[in-house]
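One protein chain is absent from this view; the other protein chains keep their places.
We just call them A, B and C in the order they show up, numbering each chain from 1.
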Amino acid sequence: MNQPAPDDATAAGTYDNAATRRYGQDPAAAIAAAAAACSNWNRWGPHDAVGTVNFIEPSHRAYAGTLVRRGVSFSLSLPFDDDGPQNGWRRRVNPVHTMTSTGASTAEMLGLPHGLGVADDAVYMPLQCSTQWDGLGHVFDHGIGWNGRNAATTVTSDGDLETGIENQSASVIGRGVLLDVGRAFGIDGELADGFAITPEHLDATIELQGETSRVGRGDLLLVRTGQLTRVRKGAGWGTYAGGPAPGLSFTTASWIHEHEIATVATDTWGVEVRPNEFPGSVQPLHQVLLPHVGLLLGEMWDLDILAADCADDGVFEFLLSAPPLPFTGAVGSPVNPIALK
Amino acid sequence: MNQPAPDDATAAGTYDNAATRRYGQDPAAAIAAAAAACSNWNRWGPHDAVGTVNFIEPSHRAYAGTLVRRGVSFSLSLPFDDDGPQNGWRRRVNPVHTMTSTGASTAEMLGLPHGLGVADDAVYMPLQCSTQWDGLGHVFDHGIGWNGRNAATTVTSDGDLETGIENQSASVIGRGVLLDVGRAFGIDGELADGFAITPEHLDATIELQGETSRVGRGDLLLVRTGQLTRVRKGAGWGTYAGGPAPGLSFTTASWIHEHEIATVATDTWGVEVRPNEFPGSVQPLHQVLLPHVGLLLGEMWDLDILAADCADDGVFEFLLSAPPLPFTGAVGSPVNPIALK
Amino acid sequence: MNQPAPDDATAAGTYDNAATRRYGQDPAAAIAAAAAACSNWNRWGPHDAVGTVNFIEPSHRAYAGTLVRRGVSFSLSLPFDDDGPQNGWRRRVNPVHTMTSTGASTAEMLGLPHGLGVADDAVYMPLQCSTQWDGLGHVFDHGIGWNGRNAATTVTSDGDLETGIENQSASVIGRGVLLDVGRAFGIDGELADGFAITPEHLDATIELQGETSRVGRGDLLLVRTGQLTRVRKGAGWGTYAGGPAPGLSFTTASWIHEHEIATVATDTWGVEVRPNEFPGSVQPLHQVLLPHVGLLLGEMWDLDILAADCADDGVFEFLLSAPPLPFTGAVGSPVNPIALK
Partner (left out) sequence: MNQPAPDDATAAGTYDNAATRRYGQDPAAAIAAAAAACSNWNRWGPHDAVGTVNFIEPSHRAYAGTLVRRGVSFSLSLPFDDDGPQNGWRRRVNPVHTMTSTGASTAEMLGLPHGLGVADDAVYMPLQCSTQWDGLGHVFDHGIGWNGRNAATTVTSDGDLETGIENQSASVIGRGVLLDVGRAFGIDGELADGFAITPEHLDATIELQGETSRVGRGDLLLVRTGQLTRVRKGAGWGTYAGGPAPGLSFTTASWIHEHEIATVATDTWGVEVRPNEFPGSVQPLHQVLLPHVGLLLGEMWDLDILAADCADDGVFEFLLSAPPLPFTGAVGSPVNPIALK
């Protein structure tokens, strides 16, 4: 591969940012501290397989129903095709879609009667190739996964035997809230690569956007950075998959935990600010949020059209339906999230 | 392959059933007659790419929002795994899910710092392997597709260049209605294989189920036959993929058309009753509904849990979110439909 | 899956056959005894990655060149397509071959000049879906692989890091010998399912076939049972993949070891007689030959045309070229073996 590897750790050195000011320079120590503070282990019993999606209660979904006013729906999914962000890193290719029969296959060719023609197709794709959920079995901390599970025996070559994405198939629907940090703090709606979104940015965005943006238990949180806008405006994918990006600061772990948010999704490849905030680190926030908080992370969501609508009508909450496809034992899933206002 | 081929045409002979009584013995003539009566070509202009999904207006979606009362959500998707119904016919295999890294891949093995472990996965699957939508480019009538398009130049080996499933990505959400014909006319909730559901059965089911079951413009119609229940109870998949099945009679084409339904989905492999109702025929209703009516067909939807709930509370309408994954140029898509009551 | 699982262990009970008479009833003890007797660990140093292929020396290949007399070549490969033996067990499907462009894709459609048309294709396949080699990383004995390696750290989700099939890419070419046991001991050239081929059968077949059949160091041994003939004659694949089959008795382990054979291939799914010869056992001979002897096993080789030719001219030796495709880290490989006489 000729591309930079997204899992190259950040350079050594002394870093000065919100995360190191709060947690110090050592990523392992920071992760341990944040994990201790934010752990939801055993909160829903020793066998729990869905984590913070437990926060979404029927009353939240019923409330979300009341947010459907104009009847306008938005897809938050990128196209799934070969013109996507993937570059082959860790065998993550873009989806390969092939036709097993086409419109040129006549009824005669197909051996079918009365002029019946059929086209059919297939796909090969990494489950995290485009708009997606990270499942609870996607990331581990020192060999330990969600709720304290042994990663080696839980997520085998037969898949995630306990916390597979299929456990989330019916429940990831509720009140969605968009925090358009790109619009609040960016230039032309875009945060620069390397911009770390802190709790203060999130709170200020809520303040700016108003009452419909309050965030609480069971909410499906969407954070727009504007990086995808930049890709679309002409920058192209470039190093979107793993390169420098705006994103959540490590310091948001406790904010997310305290607000009892159900899920978090962004318009970037990896949710977190890149380069990461600690020397010698790779995606440290994942290492807290997935195994310790038990939180689904949504990546590469296309929030632009929804964001424009929210900016237009001043309403930043909506019904959000974003169920993963129930691949048995999967640690991630493609998703076409639908916001309905 | 050792399995019966689902596209073997029905035997020659003279058939006596609702379809032949109405349309005669010749499937080609029947298709032509039904197509002429039910055509929506040019209804939404010459360039339309979404067909009857156009019937779903914002007001329908706003109304669907009011159907969210208890906040209970149901997934209507089968698991996506290797224990599915496919038998390899026309290269339709069950999804093959593989891990590209597992929980046994330690941070050291992965070259990652601070104890970060990552599991990742990929899938190969026909787009119509499990719970799915047939896209508008899936079926043709004598080489002609939706809205009169030339199939050979519209659906090429690069995919469906005009009516690909991605055009439906934001809109397949609205009021769902369940007609539980299996419960109304079956034994233990199951229609026998070969049972042809006619308009009379549909009307009687609506009558039986009551006001919440009325069907009209823009509705997402679910028809439960109970065949999947039979599979689950112990019959196993057997010839579920293409063998004998209960399903819609060819005579429902005009009923569906007149009611201006947006989409139809069932709990069977192929929506239509099998064996099909005309001598020497294969899936004749598809040949009317997809290219002429412009209707998305949902197949292999798991309606049992939802049906039990509807039977329980007597409410057969709900918000239904069933967006396809936007594979560019696809003629079908896996889907995890969510009903929210 | 509706198919019997090929890895169901044989029934409990007391077995009376050549293997139990020699090794007793306990498969674990039998494997341990045979492994101790036949081990090649460290024979080629602690880092060896190719096992008994080391036996093939340049002089053997030079001799094999002299066996090319008539210039007639034979492919020993089954077709690779969807009409193959696989039934989905352990996600082993038949190859799925799809066209990414076809002859109907004109130069104009493809954006190509001067009437240039291009067809292109892709495949998804398990590496052991059809005619194949089992690589040295395919089978382990109590977590230990070839030459005493720790299986867990050697064969990870990144593949076989030390004994991958790519290590064999240049060397699997030499003198091939066909022992047509089906012709020698079968009816119409076919051994019955469950027929266990013992060293005595192998020696008698050599005796019967004559001088060109002598077997020794560095030879690539082909053993024909005739099971594939039966499939082809009309039985169909049935349970070819893992069901009852003629094959090598566990007692051949020492014979193979003593003769210093380089590789063994048969016309069956799994080389060994099925059901296996010990109570509660699954493919015990594999557990000796791969991790302890370090021997490549060829499966599902089509030996019929070659066998007919050998029977005809009485010459059972030939140049055999059977290099695996060098998939980096693979534990198996498709192969199109060519015999040249």
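Methods note: a contact is a pair of C-beta atoms (placed from the backbone, for glycine too) under 8 Å apart; a residue touches a chain by one contact, two chains touch by 3 or more.
Please read all numbers here as calculations on a predicted model, not as lab measurements.
Thinking of the complex as a whole, which visible chains are touched by the chain that is not shown?
A, B, C
Determine which one of C:Gly51, C:Pro85 or C:Pro126 touches the chain that has been left out.
Only one listed residue reaches the unshown chain, and that is C:Pro126.
Identify the residues of chain C touching the omitted chain, counting contacts across the whole complex.
7, 9, 27-28, 31, 57-75, 77-81, 83, 90-92, 95, 97-104, 106-107, 110-128, 137-143, 145, 150-160, 166, 169-171, 173, 280-284, 286-287, 319, 321, 323-332, 334-336, 338, 340
Determine and list the chain A residues touching the chain excluded from the picture.
Against the left-out chain, chain A lists 1-2, 82-83, 88, 91, 93-94, 96-102, 104-105, 109, 124, 152-153, 156-158, 236-238.
For chain B, enumerate the residues touching the unshown chain of the complex.
The list for chain B reads 96, 98-100, 102, 104, 122, 124, 157.
Everything below uses one rule, namely that only the chains that are shown with their structure count from here on.
Find the geometric centre of each of chain A and chain B from their Cα atoms only, then give the gap between the two centres in Å, rounded to an integer.
29
Quick check: what residues of chain B touch more than one other chain, meaning two or more?
Correct list: 83, 91, 97-102, 104, 124, 152-153, 156-158.
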